[in-house]
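Heads up, this is only part of the complex; the chains shown haven't been moved.
Which chain is which? They are A, B, C and D, in the order written, and residues in each are numbered from 1.
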Amino acid sequence: MDSSFLRDLLDRLQNGQIDTDTALEKLKMLPFEDIGYAKLDHHRNLRIGFPEVIFCEGKTSLQVSQIFTKLADCNSNVLATRASRDVYNAVNNACPEAQYHELARCITVEKEAVPKYKSPILVISAGTADLPTAEEAAVTAEIMGGNVTRLYDVGVAGIHRLFSHHELIMKAAVIIVTAGMEGALASVVAGLVDVPLIAVPTSVGYGASFGGLAALLAMLNSCASGIAVVNIDNGFGAAAMATSITRLAEKN
Amino acid sequence: MDSSFLRDLLDRLQNGQIDTDTALEKLKMLPFEDIGYAKLDHHRNLRIGFPEVIFCEGKTSLQVSQIFTKLADCNSNVLATRASRDVYNAVNNACPEAQYHELARCITVEKEAVPKYKSPILVISAGTADLPTAEEAAVTAEIMGGNVTRLYDVGVAGIHRLFSHHELIMKAAVIIVTAGMEGALASVVAGLVDVPLIAVPTSVGYGASFGGLAALLAMLNSCASGIAVVNIDNGFGAAAMATSITRLAEKN
Amino acid sequence: MDSSFLRDLLDRLQNGQIDTDTALEKLKMLPFEDIGYAKLDHHRNLRIGFPEVIFCEGKTSLQVSQIFTKLADCNSNVLATRASRDVYNAVNNACPEAQYHELARCITVEKEAVPKYKSPILVISAGTADLPTAEEAAVTAEIMGGNVTRLYDVGVAGIHRLFSHHELIMKAAVIIVTAGMEGALASVVAGLVDVPLIAVPTSVGYGASFGGLAALLAMLNSCASGIAVVNIDNGFGAAAMATSITRLAEKN
Amino acid sequence: MDSSFLRDLLDRLQNGQIDTDTALEKLKMLPFEDIGYAKLDHHRNLRIGFPEVIFCEGKTSLQVSQIFTKLADCNSNVLATRASRDVYNAVNNACPEAQYHELARCITVEKEAVPKYKSPILVISAGTADLPTAEEAAVTAEIMGGNVTRLYDVGVAGIHRLFSHHELIMKAAVIIVTAGMEGALASVVAGLVDVPLIAVPTSVGYGASFGGLAALLAMLNSCASGIAVVNIDNGFGAAAMATSITRLAEKN
């Protein structure tokens, strides 16, 4: 592509269709415009049906509302994460189609059809307190086209709850495990399956959980393999990773 | 399968082929034998062509040698990680086919044909000091059937080195980035691609790198998406994750 | 019990009381239902007179109130920890028998008789600021049937206060020590007795106490033996451990 | 006892058998001698059949050997922990009955009969690398009279291995779980049982395990109850706690 663009430009120069200065001007911009353009194009291709993402924390309701409606006006699908109900109200005034996912603290609008991937993404949470992060992952994966199943409140303190859903677990193509406190659920599930597992430590806990550090370290040190970790409470990041995996799986 | 096993058992009981006590004895063992068996079977299926893995650190040369040869005698493919040359010498005496990968500090033997996955796994290292971890990842992925390409010493201090391999990067199905010090390479690469990227912080650095903590935190906080992280220096874990992704991609 | 359940099922199958499919259906569920059921049953046995426990932090007053009354309606004893007075007011509206333990920040209701264990559990606090944690431990142990004595404000800065209750200490079967700041009281008491001691670091302190870390590390490094530690401010966990010990002591 | 000693002393004074000065001298020493004596006595009572314990780290072979033989000469049972083979050789020269427990890195000698407690103490290890700590716990508990069963290498990466020993686990009176890396095993086991569980984080791991910190934090944040934690690699401490529990259980 770069080559054909360049060949065309050079041919037009040799043919006298453009002069040296015109070609020079275009070529000067090329090194980065080209990369930028390719990248943008590439991104645009990738993003068909994908939401632009707004991280709301640290932004005012007005700022989020403006960015959101600007994106929605371009017929983009939009995802806003870490959005309080106040933020949603502001967005909703300006963009009535916007939907609020209370537990996930997400706002979405779907302007274009999202490609639907078939590979099942299973989102597991250890406890009910991990639901905000688990739902952020689930809602993110869904707006990106993921085929999401939820399996909540199956922490290791009552491990029979997990095992009673053995078949569900074995059918998943990618698994996201959200867990706070000691984060042990990620290792236990990873020991049962051979598909990629993305572990999300949550800040659920108190005292020596140090805001999710305990779960984070536990997941990084998992004795099981086929497991990788994202930042504390980063449901969005886990879903982005999971979606990039299912996209790859269905590209072939 | 569980069902057919159970149906057969119950039919034989109803038909009087076995009595209640015999059935009871078998069923008593089922809950875990069944899980165990299914798991083992599953594992066995997974492990066709896959190495059994021995983590050598904290084991004597004799111990590694005995485990290694016992596994190799079963015609398993075997992978031993974190193996010094002394450990290799011990293994080599007992198992002459064993090969040593000096940089990767790995010993392998391939007794069965490994299924070859086509999806390109690209292993990138930031500096030459990250090579042991990068090679551990590469050798692990290869013995597991991965189609591995290496791209080494392309750290962000001279980012043109990275960009001159733009095409190689864009063709990868899964990318493993190993980097110590500030670990910035993972974010830069993740910003260029839309495939899953597994970041491996290394303990390369000194002072405030705190044994790889700086790179680990950087990678967990990446502003790019489609990235997940494994433990410091855990080349093996990154390769296991990458292989589970390519396996999924080619299963479909 | 599992056996008798299974034997009964199999006998009924052999006797034609049920057919293969019915038995199959039940057995299919067994591996996990059985574990689950056994566990539930086991739990139910354990829980005779024991409260179901609700951790209120991060739950709304409404949520706690609904869970609480649902449990109380089943004639369970219920314990809710980390409950503010607001939460209690909501619970109390729905469940007038519910009692509030202000200092302990606990709500309890006792619907069934709790088995009373005789082994004395001694709950010690270093200072008055540790009382919320100490009372959480005491109230938890009591609702679980523990025979609790309280010994408060006997920190090591005036160690004669501790020693003047030497007899009380020597009579205890299990001791819970709650202490913040430097947490030294746990070691001092453990040096006086030969019964199991459960140390609870509290977040009482400022500056280099780092939210209870100083006391936690001190207790983990105790030079005395017969001591084990729970999470910072985890009065509930200490009481659960203490009760499991006294239950064991009185089972024999 | 204190009382009878005092009464006797006072009676002899009132009777003129001793004069004020003699009584004074004895009483002057009493406050601490008495405590000391009572404590020593108490300790001695406790220690019938119990070893005196020597922590070898940071002591020379000569120092350990001298302390060991001095204690053994008093017909005490002796336990030395963290003893290298060199230390053992020095001890063995001076005290030929001394036994070395290689894996546990412990030296023991049993001069007096140890009271045997019946309550089963189950020592579980997650991996083979945790064996030194697990064995330190097992050997310590045995020399203190514990009825120890070992269950090793049942980590959560292959959880069926754990469940296949379900009965063994359910029969235990006290459980010690030693685990490094993410330490998840402690939570999983605690979720299965209602007996006291003592969790021992080990320093097994690398990178973000930070010398056992990951496992320590995980265990402190366990979502299961009836669990308490000792210092990293502190097999001795876990056994001392377990023994104090079984002693209590059998006193009743």
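As a working rule, a contact is a pair of C-beta atoms (placed from the backbone, for glycine too) under 8 Å apart; a residue touches a chain by one contact, two chains touch by 3 or more.
Only a predicted model underlies this, so the values are computations on that prediction, with no experimental measurement involved.
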Given 4 placed chains, full-complex copy number: 8
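Going forward, only the chains that are shown with their structure count from here on.
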Same or different residue numbers at the chain B/chain D copy interface, by half rule: different
Gap in Å, rounded to a whole number, between the CA centres of chain C and chain B: 41
Set of chain A residues in contact with two or more other chains: 158, 163, 166, 192, 207-209, 220-221, 225
Contacting residues of chain C [partner chain B, same complex]: 2-3, 6-7, 10-11, 13-14, 20, 23-24, 27-28, 30-32, 34-35
Contacting residues of chain B [partner chain A, same complex]: 35, 39, 42-43, 46, 53, 119, 163, 166, 173-174, 192, 194-196, 198, 216, 220-221, 225-231, 236-238, 240-241, 244-245, 247-252
Interfacial residue positions of chain D with respect to chain A in the complex: 126-127, 155-159, 181-184, 187-188, 190-192, 205, 207-210, 213-215, 217-225
